[in-house]
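Heads up, one of the protein chains got dropped from this complex, but the rest are sitting where they should.
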Amino acid sequence: MTAVSISSLEVHRGEAHVIHDVSFEVPEKGVTALLGRNGVGKTTTLLAIMGLLPATGSILVGGKEFVGMPTHRIAQTGVGYVPEDREVFSTLTVGENLRLAERSGVKPRYDLVFDLFPDLRGRTGQDAGTLSGGQQQMLSIGRALLNPASLLLIDEPTKGLAPRVVEDVVEALVKATADATVVLVEQNLWVAAQLAQKAVVLDQGMVVFAGDMETLANDPDLAGKHLGVEVR
Amino acid sequence: MSSFVLFTISGLGLAGLYFLLASGLSLIFGLMSVLNLAHGAFFAAGGYAAWFVMDSFDGVSPGLRFVIAVIAASLVGAAAGALVERGLIRKLYGRHTEQILLTIGLGTAAVALMGGWFTYDPRLLEQPRWFVDTTEIAGANIPNNRLLILAVAIVLFIALMTFLTRTKHGLIIRAGVENPSMVRALGIDVARSFTIVFALGGLLAGIGGALGAVFFNGISPALGTTQLIFAFIVVVIGGLGSIPGTALASVLVALTQVYVNNYGASGMGSISVVILLAAVLLIRPQGLLGRVQP
Partner (left out) sequence: MRRRVIWAIVIALLAVAPFIPIGVPGLFTGPIQSPGTLQVLAVGLVFAGLAMSYDVIFGYTGLLSFGHALPFALGVYGTNLLMDPIGLNYPLAVPVAVVGVVVVSGILGSVALRTTGVAFAMVTLAFAEAFSLLVLTDPLRFLGGEEGLTLASDQVPDIFRGVLNLKYIYWLALLFALIVLVVASRVVSSRAGRVFEAIRENEARVEMLGLHPFQFKLASFLISSGLAGLGGAVYLLVVRGANVGTTTAEFTLSILVMVVLGGAGKLWGAAIGGFIYGILTLRLSAVATSEAIEGLPNWLSGPLSEPLFFLGVLFVLLMLFAPGGISSILSRARPVRSA
């Protein structure tokens, strides 16, 4: 079953033409990693799926066309979004950040969020701006998990975090994504290999690889060629 | 000493008026990046609504009439705000300079419209007798209307803070001031809040107009526009988008103005406020409680 089907996607950011005729599919259940060097348009692709950047082409999610749909409607179809740089509301408390994500008619899964991130439980009254980077990331992920999501878009969850915190976040993400459909943007190939089963690699705004994460991770030449990284 | 108490309470009343005008301005700007130059017209419209009620409902006792007048002013202000947002501002969504320019045209036309209807001479607002009576505080005889304005402003400040911190709409507005895209990504239609903040801003300005007609002893079409300039100064000093900052700056600006006018040279109060603005900008360009733009 295909959860997300993207075809002939074109996205501009200001004057820059970032995404050229990109097409790929994301299977239902499981994590698909969206990989590539810096600036190839991974984040742009997620922003386009969220409707936060105008795009042309087609983004079909669960049979619904997202291109042209306003962002809040896209989110209401059950898409959870963890943006790059976390984007928690720093002047709101942790509790208020979570409360903002509550949706009428949907039971918020506070227990699930606090079980995954026990660190947040005692901090609901604290301003989110005063949290550490790792805690902000947990809040950002928790916010996306508060409602049952048919699709999760997670953008660089380990960016700028200390190695020990990275492990915590990855551990939580393994649990959280076990039963969900996830598109994950990740610079860190080790993290991607921990979480993802499938991989799509972008280069210069185009898809250059689509297949099993394992294939990519176990082939240093391929990974080196597309990602410019050494696999450790 | 007694004159000091009088000036202080009078200044605090003026601060209340500034707050009513500036808080809406600050929220609208914070959420939508729209500088609403028609905001002074909401103030004046509220003043005329109050004047109309006081002038026409002869049969009702003055006290009750004043309550009705304030409610009418708030409704007129809120309706004007909602209409302006829905009918005009929304058409220029995302084009901030055009939106600002549109509000300039709107404010200019609205002031001229009121001038055409009510003339430019101030209309005096009938006040209940209790208003002009005085209460003795620390040896000073304070006109009750000053105390009333101060009390209403404090109540509205508390109500506004409660709304912003306790309700979902308030949360959306506060979050939207910080990052409207992320609010939408959580499944919330921020555009609905745009109408709410405009209506809320209009409501506060409308009440401000009714109280301003009492404070300034009459309402004239351009009164709101004159006060709007001080409201701008308050908003910048307080920090754009911060309601506690707006409240603090209202007090600071109004007291500076009143003290300088009464203890320094008359007429220098307004200029000293501009100097205060320059000083704050040199020390803290983002305003007293404003956040540095990322």
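A and B label the chains in the order they appear, each numbered from 1.
The working rule: a residue touches a chain if its C-beta (ideal position, glycine included) is under 8 Å from a C-beta of that chain, and two chains touch if they have at least 3 such contacts.
It should be emphasised that the depicted structure is a prediction, and the values quoted were computed from it without experimental measurement.
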item: Visible chains that the absent chain touches, using the contact criterion stated earlier; value: B
item: Listed residues B:V5, B:I68 or B:L88, member touching the removed chain; value: B:L88
item: Touching residue (missing chain; options B:N179, B:T256 or B:S270); value: B:S270
item: Chain not shown: contacting residue from B:L12, B:L31, B:V53 or B:A110; value: B:A110
item: Residues belonging to chain B that touch the chain removed from view; value: 29, 33, 35, 88, 91-92, 95, 97-98, 100-102, 104-113, 115-117, 225, 229, 232-233, 235-236, 240, 265-268, 270-271, 273-275, 277-278, 281-282, 285
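We adopt the following convention: only the chains that are shown with their structure count from here on.
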item: Centroid spacing, where centroids are CA-atom means, of chain A and chain B in whole angstrom; value: 43
item: Chain A residues touching chain B - in the complex, by the definition given at the top; value: 50, 52, 70-72, 75-76, 81, 83, 87, 89-92, 96, 99-103, 143
item: Residues of chain B touching chain A in the complex; value: 168, 171-172, 174-175, 177-179, 181-190, 291
